[in-house]
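Here the complex is missing one protein chain, while the rest keep their positions.
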Amino acid sequence: MDAIATILPTFLAAEPAGAHAPGAQVGSGPPWAILIPLLPLLASALCGVCAMLRVKSKAPAFIVVAMLGASFLATAAVWLQGGGPGPMAGASVAHGWDWIQFAWGDGPGQALIANFSLYLDSLTLLWMLFVTGLATLIALYASEYMSHDVGQGYNRFFAYFALFVFAMSCLVMGDNLLMLFLGWEGVGLCSYLLIGYFYKKPSAVAAAKKAFIVNRIGDLGLVLGVFTTFVTFGTIEYAPLFEMVGAGVDGSGHALHGSWQATWIPIFFMIGAFGKSAQLPLYVWLPDAMEGPTPVSALIHAATMVTAGVYLIARMYPIFLLDDAHTALTIVAWTGALTALLAATIGMAQFDIKRIMAYSTVSQLGYMFAGLGVLTTTGAAFHVFTHAFFKATLFLCCGAVMHGFAGQLDLRKLSGVAFMKGWGVVGVAMLVGCLNLAGFPFTAGYFSKDMILAETFVTPGSVIGGASMVGWILLLTAGLTAYYTFRVFFRVFVGPQMYEPGEEHGHAPHRHDHGPGHPPGHGEHDLADARDQAQKDEPGGAHPHGHDFHPHAPGLAINAVLAILAVASVLAALTYFIHKPDHGWVGAMVHHSTAHFGGLDAHHGDEAAHASHGSFLGLDPHKAMYYVSAVIGMVGIFVAWLLHYRGRTGAAVAPADRLLGALGPIPRWAQQKWFVDELYDFVIVKPLWALSNVFHVIDKLIVDGLVNLAGLTPRGLGAGLRPSQNGLLHSYAAGMAGGIVFILLVVWAVS
Amino acid sequence: MLLATLLIPVVAALAVAAAPADQARRIAGAGSLAFFGATLILGAMFDWSRSAEFQMASWFALSAGEGGVTVGLAVDGVSTMLILLTGLLAPLCVFGSFTAVSDRPRTFFAWLIALQAPMAGVFMARDIITFYFCFEFTLIPMFVLIALFGSSNRRAASVKFFLYTFTGSMMTLAGLVYIVWFNATRLAPDGAGAGAWTFAIDTLMRASRSMSGSEQAWVLLAMMAGFAVKTPLFPVHTWLPLAHTEAPTAGSVVLAGVLLKLGTYGLYRFVLPFVPEAVVAWAPLIGVICVIGILYAGLICWVQRDVKKLVAYSSVSHLGFCVLGLFALNAVGSAGSVLYMINHGLSTGALFFCIGMIYERYHTRSMQELGGLAARMPVWAFFMVFFTLSSVGLPGLNGFIGEIMCLMGAFQSGATWGVGGTSGPLGPWFGGVAATGMIVSAIYLLYMVGKVVFGPLKEPHGHGGAHGHGHGHAKDAGAHGALPVDLSKREIAVLTPLAALCLVLGLYPVIALRPLEAPVAANLAAVEAVRSVVAPAEALAGVEAEGAGR
Amino acid sequence: MTEKLAILHPEIALFITTCVVMIVGLSRSVGARRASAWITAAGTLTALGLALRSPEGFGLLPGMLAYAKAMIAGVGFLLLLVMAGAVDRGYEARLLRGETFDPIRATRGEFYAFFLFSLMGVMLCAGADDLIWLFLALELVSLPTYIMVAISSSRLRAQEAAVKYFFLGAMGAATFLYGFALLYGAAGTTSLSGIATTFAASGIGPLAYAGLILSILGVCFKIAAVPMHFYTADVYEGAATPVSAYLAFAPKTAGFLALMLIVSTVGWHDGGLPEPVRVTLWVIAALTMTVGNVLATLQTSVKRILAYSSVAHSGYMLVGLIAGPGDGGVFQNGLAAILFYLLCYGVMNVGAFAALTCIERGQNPDDPNDLETLDDLKGLCATRPLVGWAMVLSVLSLLGMPVLLGFFAKLLLFSSGIAAGEIVLVVVLGLNSAIAAFYYLRIISSAMFETPDARRDGGRLTPMRGRVLACVVSGAAVLVLPLLFGPLQRASSRAVSTGQSAAIGERPGGTQAASPEAGR
Partner (left out) sequence: MDLATLAQGGLLHQATLTHYLFVSAAMFAIGMIGFLTRRNLIIMFLCTELMFQAAGLAFIAFGRHHLNFSGDVFVIFVLTIAAAEAALALALVVYLFRRKETLDASEWAELRG
């Protein structure tokens, strides 16, 4: 490995003359850091080789776990070398190889340079640590979870999985915006491929497509941001970029404060972030993305990829701060709050536990954005960090349930799972996750959410318009969150034990998937027949339990991973107490990076500082929030207990049902996701489809029609002239005579 | 060297035509490989450190003296890259058609190979006669390939293809001849070539720049008539979907891969340096047309039912990016455009291969009859998705670099408010609106992939599932031409080089970008000179001095 | 005197051959009569050799003799290959059997004599410097062709073609004769150089313009230009194919030589031709190419298609006439372009027509059917590759496909038109080339792509190998001659540049000095 570490970069990185020399404060990082992204890529390639060799074993999983683990270790090594376990001293760039280099002059801004290089600072490493760490764990989990697919599907899954980690590392570690974009689109691709993993399910294919396209809308913003950044600063490499931004000047030295770029570059980036992190109005893809295998949901759609938007804004925070009016940040704050609330209301009414988790992810991402918007990158990053662990735990628990109950995810059909034989670890892990998500006092989620909530009241409305309103919305959402989280817990994991297996029961034991795990032809035949059989035998798929079905309790890998994650979720709270002046370890990591917001004092000067400091009902928000949010969380849990546990005797019926009548159609609307998908379909998709059809018709009739008409003209003329060739001598003679006269007349007329 | 490269396909074509029918494939394969080898040697001999210069020049006098026509061949970095692309696609096309063409293989392969010569010739031409010869002569082989080996409506398609492009290029000829005449007679006596009738591009390029604005505009129009049809740009694109749907697979591959590039190459090589004044004046209009074309054709793709037609329309949309980059009139845009030509050739060519492989097996390309083929043909599915992603412009694959640079070029162009901007006729609005084309392309390409590759398996009647047994299907397929259910080794061998190149160009595009810096800058010199409003006199003096220096 | 006669050497050779052929043709011996074809061939080749050595003539375009006559003799030889032994074989066979004798339907000897007379007429046109000479030459071209059409086949439609051709031809001849009269009246001399001098000295009056325009229109009959084109398709279709091939070349060449001479009298001064003449030619050119092409698009008979395309090609060449010699440079010299185009057109035209005659069909071997419709051509490339490909090449060349001869010819017209500032006309020319592509493609499609109709008579290769030879030679020539583009083009350019000092007179910018051995 050492040999590779030394040879590979040298081989790839033959530094050309005139290539970018890192800025003054930015040193050269360890060249072997490039292994962090390359190891997953290698793993992916090896899985591809496995697919080519039609390997039918768990080899790909071992490869991926090993490589990702190595990648995690490499990340840790970079971190430790750079001054860990605390934050790193500064930033450094590890040059991989020249990627895009194109110069059209020698002056500033006359070269487009985007190398395959890594920007190593605390923020990057913070993200990379949990990305690679979680990825390793989830890959381990998946090695068992996906075991029914051993063969081509298994190979494919792990290839994509590792590729995702590669893309995510590029996104996070890239030292320039195009490399970020490479990762950005790369994770989108892997998300697309993994959502569509069960590619025979039309819903999965549709969901994958939706995810990619909605993300592309966000990407458009990102691309515009990149372009504008380049034109403004003449570079898209972080090191020189942040240098200029730090000085508040553009590439030619003009001050940027008050310029339109200072307003619009952040807005462009913000749009990109909204797409990737599923914020209003681009959140619609994330719930559908649950069509993918659960480990994917856990890693990509909960812990890592969806936080890329947060990362982007955090990474570009200096640019966001350039705008004195904080337009973009205000939008970010409000969008975050509204997304959090909207997703929470939808989550309350869902029955599919994975979807509830998906909406809770959207909602929690809303918190993170609100945090970014109200100038607490620390809070946002901390929430990203804690959320990554507990949400991964939650998803993996859901996955275990799904795995064990043949794809059953409906909370009306499961009950008391935690007390079934072999499900103890899952139950405990689920409880830990739920407490975190609900913001139960002294959990990690509690601290991170508090930090954001408090900051909403700290940040004065004069800086971020309506910051305290954002806070109130988030407080409300916190209650809702606690409610729907524990709704799941009380319905599924505790209470009387009963279950109905999912539709995947009854054939090919524990098969979730009809992946091409067999050579074409042979297995397909069996599978198709089996499916037909299943459809004939079991219409509807809802059958009474006990029909020779036994829940499949999770095995060692799943339990181990769940245990580790549950413990990690708990321990994440402890990081709040180290580096206390920086609001915990995460805060320290953020503070020592470009995402550091020096506080209003530094930012706005002393005179405005304390005068504008906000308060929460006259109290210091930081202190008050410890109590307020704890109370709100507990109230939510209590309500859930009242409505979904107390006196519940079956799986399908809960005390809450009695309330439904009182609320009218609202729960149904909420369950229908407030008809947002339908609205989009009606307002955007349908008109666009109609427009496309119109264009198609125009193309056929008018654009091509004119061409055809032009093509027909000679023949038409010919047909018109043909009677002149009637074969009669005297008519020819008349034609000649007439022609002579005509020409003479023309000449006479013209001259 | 250049002449030898051109002659190889001619000789090979004659050999194929003369050989017995059962040997045609083998000879064609060998000939195409020889051609590819020659282009590789050409690429190796080319001194990439002087990529802006035209190297390996060879001039042949059809006759010396006044009125004699001297034809010249030489290559610069841009031409060499495009020739390499041509060379690469040639053997792939031949090997890709081994089983697809069973009827009259000699005719097919002879014409297919013969087509390579004029295509490479266009990129080598250093005089208008050679250029125009080759430009036009591509029509005949393509016409034959479509008309003889196409699908049901092939005759109409081939005629439309021929007439449409022929009409356009007649206008181009008029424009080019006008320049020749201008050089010979109207140029000031101390000018480059007053009194001498020459077709050499270098001389004419200098001469034509001294034409008046309105003259340049007319010449621009004349040139666009030919090149825009060939490219094809909206709204003169309608021959392309028809031609593509009817053409045999190899025909489509060559058509998309190289033939369309003749149009963009014409724009690059002739329009930009020849009539800079008019280009600067009219670039915004052309930019608007490109943007409209990108979105218009992209949306039309979405409602197509025929996979091949969809990809054909996507070519229209994609080449809109290419031309937009070109008319950004800055280095990034031009380089992006050249890269786009290559990348589009690779990825769209490969897509046509993929579709052809399906057509060979199922004899349909309708998305209503095909679906979920990933279950039946995972290897094919992999390639299909891979090339689709390259076409969508996924970073890390080749399509991205060209697309982003074209967009960036358009965005920068005229964005003088920033240090990273360049002077130019377009601007952020062009780049921004065109960038929505990225979304559109994702919509239609993923729609196609979602239908054809993913989703529940659907095969036309008489195939696969309908028979019930996988083995039965295999036998069935055997009857259709010895094709396995999934791709054969030969087919994988055809697609793999393309995929590898997509990956290499995506991950290490510097190899293509660095050699482009100098030629692109040289090509833009004239436009720059016209546009430097700051010091127009100086710039013009520079151009004239350059001209007088001749 | 003898030196002066040197300019007539080719004609004299042809004349002697004519006399010999006429006498031999009367011989009772079949062998002797058969020899007449060989004698004609020898005579034509001799004329070709002599033509190449022609000295400079006199008059307006004195340098033209060598090029024009060599071209005429050369293409004439190709045409002879197509015609040899072809004439009315059915009648010939009956005659040999003693079944019939018809005084007006000559036997071979006479036919070759007419051919030679007509060819002689074309040559004489090139050297004409007098209206009388020109008139006689033009009539010498035409009168034999009337008979050639009539006796070319015993079918009724040949007679119909003859009657139309003769009567409309007479009307055309009357028209230009009247024009000549007016010209003579305006200038007071029948000498073309004299007329030119007069015009240069005392201007061009209305009478002169009337004369010019009538002359041009009359001669338009020979080149089958609108409005005198009506006969073309009917006559070409009705006459036996070899004769059609001849008609498409010889009268057209004569007509263009005559037009060049007539128009030279007014000259292309700074602003080009005098407005009335320019307008006349412009309108005729634009109409001719368009009408020819659009009428051709609808045809199913290949002969008619080629006939209408012959009309269109005349239109193209008129562009060169409007452009004039420019300042003498090869690329802007429209007259040179015409000369070059005539040569190219002659060759490709022979190729296309000859291909039609190469395959014989029908029950009666003495009176076979040629290929005629597009359907007949189906699959020609597959069944008769040599003939088929020669046909395809010739047609592609007619289409103006680069690399082939036709492209170069068209290129010169383009450049001369543009040099003369006739941009609009050049655009019309370009568009018309595209229209033409449509019907040429139909021919090519038929020959290359279609499969032969199983019910149709596949035909047999003609026993007359001369036709196949002519077909193949022409097909090869359109491929090979581009290599000689430079010399040919220079020769054509020299051919018309020599005389311009006299004809075109004072041009600024200087002229390409005529080299003493011009015309070699």
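To keep things simple, chains are lettered A, B and C as they appear, and every chain counts its residues starting from 1.
Here is the rule we go by: a residue touches a chain if its C-beta (ideal position, glycine included) is under 8 Å from a C-beta of that chain, and two chains touch if they have at least 3 such contacts.
No experiment lies behind these values; they were computed from the predicted model shown.
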Where the missing chain makes contact, among the chains that are shown: A, C
Touching residue (missing chain; options C:Glu11, C:Asp234 or C:Asp370): C:Asp234
Given C:Ala181, C:Ala200, C:Ile423 or C:Leu479, the one touching the chain that is not displayed: C:Ala181
Selected residue (touches chain absent from view) among A:Leu53, A:Ile684, A:Ala734 or A:Val750: A:Ala734
Hidden partner interface residues of subunit A, rising order: 722, 725-730, 733-734, 737
Touch residues of subunit C, complete complex, unshown partner: 102, 104-105, 131-132, 135-136, 139, 143, 146-147, 150, 156-157, 159-164, 166-167, 170-171, 173-175, 177-178, 180-182, 184-185, 188-191, 233-235, 237-238, 298-299, 304
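Here is the rule we go by: only the chains that are shown with their structure count from here on.
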Separation of mean Cα positions, subunit B and subunit A [Å, integer]: 36
Separation of mean Cα positions, subunit C and subunit B [Å, integer]: 42
Whole-Å gap separating subunit A and subunit C, where each centre is the average of the chain's CA atoms: 77
Per-residue multi-chain contacts in subunit B, two or more chains: 163
Subunit C residues counted as touching two or more neighbouring chains: 438
In the complex with subunit C, residue positions of subunit A that touch it: 711, 714-715, 717-719, 721-722, 724-725, 727, 729, 732-733, 735-740, 742-744, 746-747, 750-751
Touch list for subunit C against partner subunit B, complex: 327, 329-332, 396, 401-403, 407, 411, 414-415, 418-419, 423, 426-427, 430-431, 433-434, 437-438, 441, 445, 448-449, 482-487, 489-490, 493, 512
Subunit B residues touching subunit C - in the complex, by the definition given at the top: 61-69, 129, 132-137, 139-140, 143-144, 147-148, 155, 158-159, 162-163, 166-167, 170-171, 173-174, 177-178, 180-181, 184-185, 195, 197, 218
